[in-house]
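Input: a single structure, listed below in structure tokens.
Here the complex is missing a single protein chain, while all its other protein chains stay put.
Per-chain numbering from 1; labels A, B and C assigned in written order.
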Amino acid sequence: MLIVMHHSATDKDIAKVKSVITSMGLKPVAIPGAERTAIGVIGNQGWVEDAPLKGLKGILEIIHVTKAYKLVGRDFHPSDTVVRLGGNVKAGGKSPLLLIAGPCAVESREQLIKTALFLKELGVPVLRGGAYKPRTSPHSFQGLREEGIDLLAEVKREAGILVVTEVMSPEHVVAVAEKVDILQVGARNMQNFDLLKEVGKTRRPVILKRGLSATVEEWLSSAEYILLEGNPDVILCERGIRTFETATRNTADLSVIPLVKAASHLPIIFDPSHATGKRSLVSPMALAAVVTGAHGVMVEVHPDPEHALSDGPQSLHFREFEELQRQIMALEGFMKNLKEQG
Amino acid sequence: MLIVMHHSATDKDIAKVKSVITSMGLKPVAIPGAERTAIGVIGNQGWVEDAPLKGLKGILEIIHVTKAYKLVGRDFHPSDTVVRLGGNVKAGGKSPLLLIAGPCAVESREQLIKTALFLKELGVPVLRGGAYKPRTSPHSFQGLREEGIDLLAEVKREAGILVVTEVMSPEHVVAVAEKVDILQVGARNMQNFDLLKEVGKTRRPVILKRGLSATVEEWLSSAEYILLEGNPDVILCERGIRTFETATRNTADLSVIPLVKAASHLPIIFDPSHATGKRSLVSPMALAAVVTGAHGVMVEVHPDPEHALSDGPQSLHFREFEELQRQIMALEGFMKNLKEQG
Amino acid sequence: MLIVMHHSATDKDIAKVKSVITSMGLKPVAIPGAERTAIGVIGNQGWVEDAPLKGLKGILEIIHVTKAYKLVGRDFHPSDTVVRLGGNVKAGGKSPLLLIAGPCAVESREQLIKTALFLKELGVPVLRGGAYKPRTSPHSFQGLREEGIDLLAEVKREAGILVVTEVMSPEHVVAVAEKVDILQVGARNMQNFDLLKEVGKTRRPVILKRGLSATVEEWLSSAEYILLEGNPDVILCERGIRTFETATRNTADLSVIPLVKAASHLPIIFDPSHATGKRSLVSPMALAAVVTGAHGVMVEVHPDPEHALSDGPQSLHFREFEELQRQIMALEGFMKNLKEQG
Partner (left out) sequence: MLIVMHHSATDKDIAKVKSVITSMGLKPVAIPGAERTAIGVIGNQGWVEDAPLKGLKGILEIIHVTKAYKLVGRDFHPSDTVVRLGGNVKAGGKSPLLLIAGPCAVESREQLIKTALFLKELGVPVLRGGAYKPRTSPHSFQGLREEGIDLLAEVKREAGILVVTEVMSPEHVVAVAEKVDILQVGARNMQNFDLLKEVGKTRRPVILKRGLSATVEEWLSSAEYILLEGNPDVILCERGIRTFETATRNTADLSVIPLVKAASHLPIIFDPSHATGKRSLVSPMALAAVVTGAHGVMVEVHPDPEHALSDGPQSLHFREFEELQRQIMALEGFMKNLKEQG
């Protein structure tokens, strides 16, 4: 931690800051400058709560050198985490690109089984489907809830496919974790800390979506909540952020993929459906994510998008998804060769 | 609802859209234009799910005329809601401006009782204090939790002051609602829909903070969740939004106060502490909110901000708060006269 | 300047950074920490270009202690700047609150003279009117341009009122400066640096609007361009920033008023018309700005807003403006007393 003193700070102000640092069990080191003095803090073993310092007279700025997270960072865990999802399906490191697909909302047994069999045949290892649906308006379809979870469990058995679904409330976590393979924490719940702790107590891998206005630092700190509870299997998922632009539903921030891969050992995947909100943009952005190094892609696909109860306009038709899968797989192979030749 | 067709839409496209509208039990009315055709939808009794329409060929845009909320809007409830908080303390309508103050986090019995007695003496009717603390980093102080709730209940009895505290998890709602007077839903949980439903089932007034990147429409829709469960006593609280500007912690959006008052009958208050993140900005922005018509102000005050475990730099000292209260009360009276003279 | 080294930086990396600092004619001071080393830079007489350092191996972060501006800051110019606008009209410091009003666009001699006489009678010292209009679409009305400037000059003479108008291009500055009293640089041109330099060469006061997505630091740096050319008479004008919220045209950021007043000695005024885009929000936000300490308010007023060629929906009717002026003046007096009693 570095404390930058104001240009007009007095010797007394500086002495006071130093004494508070000492009272915190740390060591202050003054760095006099032409216009200002800065004070370095030595001796901390991690994040320092700056609360005792913040209000002191004469301080211009407090700069944290240590990050708000530790377990998810590469500093103390340099090698990639590979998350095992079930069977021999894995995410992260050098694992093959992970494809997850399925409808936004579980609507019926027929819809789900149709989608599962389609994906199974294509070799897509994981089916996504929302049973608990976070909707802006209470007047919109809220999902089939418990019934939807049971349908997912049934389809999982019958089609032999892994399933992932969103949990919205801590009290549902244990029950849902018994029936599905992977838990998802949605963008609106990225800072629902009790929910993070609860999924952190399970043995299920967790897909953690980035919040609508979450910085990378906040996102990784939310992952830290899960790891700290003992669950190391977190997969980060970029799904677009909220900006001033309204031509797309969100703004896909693909640059976080290489950025997060450098900062953290956790796998990171991309959801082009929510990131764009438009069917025509899903495939180009999914391919772009592959090129930036994403460990996987999660896509909304529906047997009949025109009649989907949620997110129809951003869901791919089966034939569109099939073509996208072909392109993704070819591109994955191409990129592997390209890097090796470099 | 209005469906705007693309310039190149064919007669067949238009016929298809009309037939889908009819199949939804509604009535389509075509409005031909020089460059494009639009189709009006008649016969709906509220919000129309546009999912069946969204993917159809030839549609340029779908425009909703009906809003995503109904109970919280003035359209069908023109008169102001006045929320009773306990004793003769009220918020909204022509009630006197509501002052809420207290520390960000409950830290100790001593800190809390000291603050409560100070506020009580000043005539401030409601004490705020966080027991469950949403913190970005799991390594930061997480609040005293159950112990903090008990301290609030004790102080409430001893000082005879109303208390408000944040709930972060649906499972805590019933227990917390038994011990405090008012529940708060924080900015990070504004779209924690299960939490909204749970507080909607209690008989306690709820302060609903605006999310960091929530539009007015989303905020009011979240309030709708609470009202729909049978709890009409919601107080909206603007606390700043997240923008590109980093000179302040958030960007205080005071224009939503008159805007929301026109759109909704619910009371709206302002939190200048989180909106700015800087002690020096708290008082000017609190006064500004009074002028825009806020029904109340919620301020962080601490007996010793320099040693606060959370949000010290934005907390007022007792003497600063006392001066602010004096100014707010004088300004409230002045504004009342000013409007009457107009 | 402080250079924070990466946790894994080697002694060689650190030595290299130090030698580059030395080669820049400055002095490096190492501050070893438990997890990382930081290097302070001493000896600079102002802003240091960090380009030679930025690419060096092992650097985690470079922190500037010195600001990007100097002349506009309070550090070296603590007392308020008072800008003389003409006659005995002034802005800043303890001067009376400055009221500027008029139509978005100059449309006709009749419209302008009518407005000028109305304002003159009310005692409003400055008339605003746009002759060169920055419009998103080239198909929208572009302003009367030279003809509009001549009308402003005529009305200025006839009504005996000061006039302010926007300049959009460096080549117009000299000609416009001869005919009007105050120049305005609009939000879209806040970083049109050649324009800033050109108005900096005139003897006319300049109203510098904040850019749509400009940070406070960038805004003050733009003002620095003007001062650096020798023109000290800059008035800053907050007019709302662009955020995700679409319920208002922009998001009024009132907290910058006290913030900028602490950082800079320049006067700062507020434009509630562009900040909100809605007539119903103009008056409450104008009054709020007065309370936060704005040195003035600039409002759009039009004899017939329903037929205005630009910004009609955010322009006040004469009678509304008259009422607003009454309220502003009363509030200004009230606030003065309020502060003195504190």
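Everything below uses one rule, namely that a contact is a pair of C-beta atoms (placed from the backbone, for glycine too) under 8 Å apart; a residue touches a chain by one contact, two chains touch by 3 or more.
Everything numeric here is computed off the predicted structure, so don't read it as measured data.
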item: From C:A15, C:A68 or C:A175, residue that would touch the chain that is not displayed; value: C:A68
item: Residue in contact with the excluded chain [from C:L208, C:L309 or C:L324]; value: C:L309
item: Interface residues of chain C (partner: the chain not displayed); value: 46-47, 49, 51-52, 54-56, 68-70, 132, 134-142, 168-171, 188-189, 191-195, 212-213, 217-218, 221-222, 224-225, 228, 242, 279, 305-310, 312-313, 315
item: On chain A, residues whose C-beta touches the chain left out of the figure; value: 213, 215-217, 241, 243-248, 251-259, 262, 275-276, 278, 280-281, 284-285, 287-293, 323, 326-327, 330-331, 334, 338, 342
item: Residue ranges of chain B at the interface with the undisplayed chain; value: 2, 4, 7-8, 29, 31-36, 38, 40-45, 60-61, 63, 65-66, 75, 213, 242-244, 246
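As a working rule, only the chains that are shown with their structure count from here on.
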item: Maximum centroid distance from chain B, chain identifier (CA atoms); value: C
item: Same or different residue numbers at the chain A/chain B copy interface, by half rule; value: same
item: Centre-of-Cα separation between chain C and chain A, whole angstrom; value: 39
item: For chain A paired with chain B, centre-to-centre distance based on mean C-alpha positions, whole Å; value: 27
item: Numbers and ranges of chain B residues touching at least 2 other chains; value: 213, 217
